[in-house]
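A single protein chain has been removed from this complex, and every other one stays in its place.
As written, the chains take the letters A and B, and residue 1 is the first residue of each chain.
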Amino acid sequence: MTAHRREDRAIVAGLAAVMLVGAAASVGFGAIDFSPGDMASAVWRALFSGDPLTLNQRIFLELRVPRAILGLLVGACLGVGGTLMQALFRNPIVEPGLVGTSSGAALGASLFFVLGAALGFEASVWMLPVAACIGGVVATYLVFALARSGHDGRSSIVLLLLTGLAVNALCLSGIGFLSYIARDPQARSIIYWNLGTLSGGNWTSVGIVGVATAGGTALALFHAKQLNALMIGEDEATALGVNVGRLKWIVLTINVLMVAVATAFTGVISFVGLIVPHILRVVHGSDNRFLIAGSAVLGATLLSVADLVARLSLRPAELPIGIVTSVVGVPVFLSLLRRREYLF
Amino acid sequence: MNARLLTLGLCVSAAAGCGRFGSQPATTQSERIVCIAQVYAEMIYALGAQDRLVAVDYSSTFPPEIKELPTVGYHRALSAEGILSMRPTVVLHDGNIGPPQVIEQLEQLNVPMKTFEAQPDSVEGTKQLLREMGAYFHKEARAEELCVTLDREMAAALEQATQYQDHPRVAVIHFGRASNIYMVVGAGGRGDGAAAGRMVEWAGGRMAIDRPGMQRMASPEVIAQANPEIILMTEYGYDRLGSNEQVAMLPGVAQTDAARNGRIYRVPEHELMYFGPQTGENIGKLAHLIHGR
Partner (left out) sequence: MLHARNLTHRIGAKALIENVTLDFEPGRLHLLIGPNGAGKSTLVKALARLLRPQEGTVRYGDVAVESFSDGALARCRAVLSQAVEVAFPIPVRDLVMMGRYPHFRGSHPGAVDEEICDEVMRFFDVIGLADRIYSTLSGGERQRVNFARVLAQVWRPSPEDARYLFLDEPLTFLDVRHQIQFMKQVRAFGARPDVVTVGVVHDLNLAARFADRLVLLDAGRVAADGTPEEVLTGDRLPAVFQITPVIVRDPSVGGIHLVFH
């Protein structure tokens, strides 16, 4: 096991190195390319010399860097969220949106677009993430409340899964209804929000998502052993001293915290939460102590590379990042499924 | 989920098929304008100020040579960096831009942004906008010339229209760019679609659907019941279907007199959906379509 642990660490460290390369590329390239010298002088001016910044330096420091960091953080949130949900539902085809978080957030955002336009506060920058986050939390809570079974107050995993599907369908039809009644520009805003983008990143969103990422990942790692025990079943985990009811609440809360907050700032980004844990399992097994740390790093890497592709492919315009993650994610997912290492 | 994938596919194919991405700016003069409003872009060309234009948004497709310019993306899904990489001295927009965070970023970086006061929601408003933009670009004489032409062509078109005894029922079908949902335009109202209704009336037609404004995803029954004698379809949707026969097979459309008599016409979006310097001339063209002469 010690050898195993050393291997865990080596793999996570290797992934982290790849992540740093990806992050460096993500910082350097985009609609405007920055050389290492440009970057260094921008940082030098901002931190140590009082000289006013040039426009390009401000673009670098106020748009590019926070966006690159936001990409890393959101990727980590989605990766960890996916690992947590797969562990909780003991099912490898689950993604973080399953308990209603993403679709609830999307419904919140859609309501904001439509009502915001009607009430005249469409330009308010902070209302959108707040509305999305509230939507995500409410939908997740709704799933949980509805999935509590009558006679013993516990919510079984299967009931939770099916309730999640139902609430997701409800949210999607809500979004459909809103885009139907919306005027054309709002309807298009809804469509684009559902494809995700990191273009709104700034230091404030980095701060908020950063707290969610760090707190969520640490809490998740703290419960990794219990999630491992849950792999063999609820009764078996209980016999091993795990308070399964409490664990479910904690894990769902972590997931809501990470995914709702991340989604609130970037829109719906699909497939990252699904494929990241899959790839890691193929590489090095299902131990959640490894998966949680690994999926934070690999999720961050994937999303920051996806954002780079989104920025470079049509520059100076951009592709929505959700398109890139789906285009990359679907073939990877299908090829993993064909390996048939899973028991469904 | 499926809808999302579909939209995604459409966006990708639209972007790839268009071939308007990736080109580099060619102009080097001191004034550099990024224009994110199709009405403004058309007027900039009409005023002869296009040498200052370095990039436009994805919806600005008229006049055809505008497609040589780089685009900074869809006007509701902009990115600050993309715009800034064009090193604009000013960003012109009509207020219909997004997402809000990106607009905030542009404001924080003190990127000059300008929206003209005049609203081109009438011929009078269009002339005001022409004059306002003429003043802004120091092309006052050209603006005045365009206004005179617009007035003259409008008067001619309206004069022509008084000679028509009949007023055929006309339906306008508009395909949105980002989706394959089609919309029908009704008589009167404000905002989207109002311009089309006015132009059809000036051209001696009568809007077949009397609910005001643009109606999204109108039920096929609405069109069938209105039974237009003429259907005008904007080019984006028309070209997707490809021919009159295909349009005539749309549910609801198939039951109309227009489909039976083959009176379905393709009309460029910029001629029908909003007012511009060529509106008078465009009304003349519409009158020809509607009255067959």
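Here is the rule we go by: contacts are C-beta pairs under 8 Å (C-beta built on N, C-alpha and C of every residue); 3 or more make two chains touch, one makes a residue touch a chain.
Just so you know, these numbers come straight off a predicted model, no measurement behind them.
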| item | value |
| --- | --- |
| Where the missing chain makes contact, among the chains that are shown | A |
| Full-complex contact with the absent chain, from A:Gly30, A:Gly75, A:Pro92 or A:Gly267 | A:Pro92 |
| Per the touch definition above, residue among A:Val43, A:Leu146, A:Leu172 or A:Leu221 touching the missing chain | A:Leu221 |
| Candidate in contact with the missing chain, chosen from A:Met19, A:Ala132, A:Leu160 or A:Ala229 | A:Ala229 |
| Hidden partner chain, residues of subunit A it touches | 1, 5, 86, 90-92, 151, 221, 224-226, 228-229, 231-233, 235-236, 238-243, 281, 285-287, 289, 341-344 |
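The rule is simple: only the chains that are shown with their structure count from here on.
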| item | value |
| --- | --- |
| Subunit A and subunit B: spacing of chain centres that average the CA atoms, whole Å | 38 |
| Partner subunit A, residues of subunit B touching it in the complex | 1, 3-5, 7-8, 11-12, 15, 21-22, 55, 58, 70-74, 76-86, 96, 98-105, 108-109, 176, 178-179, 183, 191-192, 214, 216-217 |
| Residues on subunit A engaged by subunit B in the complex (per definition of touch) | 30-32, 55, 58-59, 62-64, 67, 122-125, 128, 172, 176, 180-185, 187-189, 191-195, 197, 199-200, 202, 268, 270, 311, 313-320, 322-323, 326-327 |
